[in-house]
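Just one protein chain is left out here, and the rest sit where they should.
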Amino acid sequence: MSLDAELARRMYLDMWRIRMFEEEANRQTGLGNVAGALHLYCGEEAVGVGVCAHLRDDDYVLGTHRSHGHCLAKGAPMNDMMAELFGKETGSCAGKGGSMHVADLSKNILGANGIVAGGIGPATGTGMATKIRGTDQVSVCFFGDGAAARGPFHEGILMGSLWKLPVVYVCENNGYQQWVRRENVAVVDSVATMAASYDIPGVSVDGQDVVEVHEAAGEAIDRARRGEGPTLLEARTYRYFGHSMGDREEYRTREEVEDWRDNRDPIALFRAYMAERQWLTGREDEEIRTAAKEAVTAAVEFADASAYPPLAAAHADVLDTEWRADA
Amino acid sequence: MSLDAELARRMYLDMWRIRMFEEEANRQTGLGNVAGALHLYCGEEAVGVGVCAHLRDDDYVLGTHRSHGHCLAKGAPMNDMMAELFGKETGSCAGKGGSMHVADLSKNILGANGIVAGGIGPATGTGMATKIRGTDQVSVCFFGDGAAARGPFHEGILMGSLWKLPVVYVCENNGYQQWVRRENVAVVDSVATMAASYDIPGVSVDGQDVVEVHEAAGEAIDRARRGEGPTLLEARTYRYFGHSMGDREEYRTREEVEDWRDNRDPIALFRAYMAERQWLTGREDEEIRTAAKEAVTAAVEFADASAYPPLAAAHADVLDTEWRADA
Amino acid sequence: MSTLTIRDAIHDALHEEMERDESVFVIGEDVVAHGGPYTVTEGIAERFPDRIFETPIAEAGIVGVGVGAALAGMRPVVEIMYLDFITCAMDEVVNQAAKMRYMTGGQASVPIVIRLPCGLGRYIAAQHSQIMESWFMHVPGLQVVAPSTPKDAKGLFKTAVRSPDPVLFFEYKSIYTAEGEVPDGERLIPFGEAEVKREGEDATVVAVGPMVGKALEAGVTLEDDGYDIEVVDPRTLSPLDTETICASVRKTGRAVVCEEDSSFAGTGAEIAATIAENCFADLRAPVTRVGMPHVPMPFAPPLADSVVPQVASVVGAVRRVMA
Partner (left out) sequence: MSTLTIRDAIHDALHEEMERDESVFVIGEDVVAHGGPYTVTEGIAERFPDRIFETPIAEAGIVGVGVGAALAGMRPVVEIMYLDFITCAMDEVVNQAAKMRYMTGGQASVPIVIRLPCGLGRYIAAQHSQIMESWFMHVPGLQVVAPSTPKDAKGLFKTAVRSPDPVLFFEYKSIYTAEGEVPDGERLIPFGEAEVKREGEDATVVAVGPMVGKALEAGVTLEDDGYDIEVVDPRTLSPLDTETICASVRKTGRAVVCEEDSSFAGTGAEIAATIAENCFADLRAPVTRVGMPHVPMPFAPPLADSVVPQVASVVGAVRRVMA
């Protein structure tokens, strides 16, 4: 899917929707409406949006602890997501998952994941399922640079390659792993290097440049759809907020953050790119932001107005208790 | 340690000791004297012997399910090992470990391991211990090609590289993983390829050529001893016997086995090499074989004459029950 | 009726389920090469070549892939060569498979069956002889199945494959070749239904897996003592049919709980605690447990045989509660 003005505007809207959703979620956490951990994606929007722009509704996406952006970009309804963060019964997971487990199976968004690298094996498995069934669905797995050190990264990608599964492994290399700088705990700079161990293409792109992400993701996804196997796609990116709530951020300077925000912001860069091509007028820009803002406002209202799940809900959904062996 | 006639003869003896020990263990299994699993190393002797020839008593060795050769090459007493295979109380592990868990801590042989790749993390840890203590001990970890697919391979070697630990990771690539041909389940031919993911040297040698193994191992071990970090050393080799007892060996042809035995036998190749250099007379050859044979015979007698552990032994050594908190 | 071994019963059930449902597939180490070490998947590769996957040695990857395939609507039957290696995939079992339905508020279904050959078989020591059913009992969202006969193995396996939720299917190596009658045709055995394997009046022996056969043997011996024991086989440990167990204990007034695994914090602890809590008024003797002592499996055959509970252990325990 090559980029044109219309697609670009849609992607631009998606980036704003993510940005504003998260800034609002952050505020709501401050107000005590959102409990638990909140890992914000702000600054990394170009990755989720650039990749998901290629995906069909029936393609699979699996995420991380930092997956609001992945879910929104893949089309999860914002109201349900905000309600989930609030722990309300109208939430995507009926309030039982929260930020770290947002999922929308109707959109084949199989969920955020609280375990670093936890989605890599399962994404390989959805790829296996579609391959066995002979469909041309693609599975995309997002994970952070930290995940690349874990065994399941190694085992999962190896199997994806072995069976030439239609999976795109997208590493969001934001240079940090919780409160640690990547270079302190990693031995190779680029995660894409590791692709050689699995005999698959390893591609590294500027994750602030949604156009570059979009192009590289397109190739990887097409390759997967054609049945030629997985790609390891690394996007170099940056997160604006702390790792999660209450991060003292002693591991980086204010200046570093400001520098990325001022000079490498994916939304600003994309706006400039579009403006240059006359794909976006000032009015359109305004409208898009307003639309995003209104969606977020509506989502908060929805979440706010929703009830907590009844206490009995805590006991449901452990197993499917309706099912009978003789059925 | 460069190879000369004397060292060569010692290594040659070691190879024979391993070969004969195992052929005898195999026979004893047939006789019902050795129970459990028995993974024979025959055909792979050049690897263990070529590597361990460089090791000091205080260097560490960690093994696999196929570790008789590693233990003997590192100096474990043959009597104790045979008794261990017999499950006798005089065994290296007092009969509680068996073939898959042979260990001799007095020689820093930390043990065979029934878990594929189970030794890689711990070997990295012994490397860490010696590095913290500032000694120049080296840790060697042997593992099969199958282990290279497992997460602990990835995680362990990555940490070995991160902290530049004095560890040599030796992959014995014998082309099979239990009853499966490596090429059916692997995505890269050479395990050494994977070293790039860890930014360490990856070296691949002919594992039937003890001279080549010895040379490459020497470099890797020296490098480790100098504090320059780990090496991933792959030795291409072959096992003569089935994976363990009762293997139908449907996955390979008789001809393939014969071909390796006839043309690539590490002992025969080494004998030819030594003969060419006049490092081994016929008499010496004879004496060495006799010595190996006598040692094996004595070991069987020792094992045979030893008693099974008393039943109470089953309840000991779970924890150190002598130890007191206030000690 | 035909006479089958447990191994054959599982083998047949797997074939039948793969025939019936295209979404069932097999994944594991050596499952093609050898049908796994116990040849349970033998013949699948010939009959369903596109639905069997021989893997690298990578248990975390194997189970992870199974979870994903299940989430996408397939029904993976995963073989872990020995139970002991499930330790390499605990995150995938416990944090992924078990919790997906719950964390997604009921959206996700993970119909995965994980086959676990376990316990003492040949003498292969501490890293190849564990059982560990209680680990998985303790994890909400998992179902734990522990068949003791070919009939149960077949019926429970078919239920396992069809279940919309994850199943840990324990296959006790020591009874793979135990023979028994298996009814012809399709018989599904529901989870959570214990079976009284022998009726009796004097004491209830709740026995798990390979202990069922030993308990039945003990029953014969104990007749000479004049004791008529009832043997209850839970068949599934989670869900656990506490009703049938407690009904039996209320009738007999005495309970001996037997497992082959070590007792401490084991399967029998849950069963014994449940009996103690629910049958208090009817108990005429302390609920007694039979199991392995709290030691790893030793290699030396005489030691291994001495720690695994035998028929005599059951006999002894029953005599104690009858005394």
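Going in written order, the chains are labelled A, B and C, and every chain counts its residues from 1.
The rule is simple: a contact is a pair of C-beta atoms (placed from the backbone, for glycine too) under 8 Å apart; a residue touches a chain by one contact, two chains touch by 3 or more.
In this text, all values refer to a predicted model and were calculated from it rather than measured experimentally.
Remark: the absent chain touches shown chains A, B, C in the intact complex. Checked against the hidden chain, the listed residues A:M20, A:L72, A:I157 or A:A186 yield one contact partner: A:A186. Note on the undisplayed chain: of the listed residues C:G28, C:G209, C:P234 or C:G268, the one touching it is C:G268.
Among B:G63, B:G121 or B:G229, only B:G121 touches the chain left out of the display. Of the options B:P152, B:G229 or B:G242, the residue whose C-beta touches the omitted chain is B:P152. Contact between chain A and the absent chain runs through residues 35-37, 87-88, 93, 95-98, 100-101, 113-118, 146-147, 149-151, 177-180, 184-186, 248, 250-251, 308-309, 311, 313-315, 318. Take chain B: the residues that touch the chain left off the picture are 60, 62, 91-97, 101, 103-106, 110-111, 113-115, 118, 120-130, 132-133, 139, 151-152, 154-156, 158-159, 162-163, 316-320, 323-327. Along chain C, the points of touch with the absent chain fall at residues 84-85, 87-88, 90-91, 93-95, 98-99, 102-103, 125-127, 132, 134-135, 137-138, 140-141, 238, 240, 262, 264-270, 272-273, 275-278, 280, 283, 285-289, 294-296, 298-299.
Note that only the chains that are shown with their structure count from here on.
Rounded to a whole number, the gap between the C-alpha centres of chain B and chain C is 36 angstrom.
Counting partner chains per residue, chain A shows two or more touched chains at residues 151-152, 154-155, 158, 162. Shared interface positions of chain C, i.e. residues touching 2 or more other chains, are given as 55-56, 58, 60-61.
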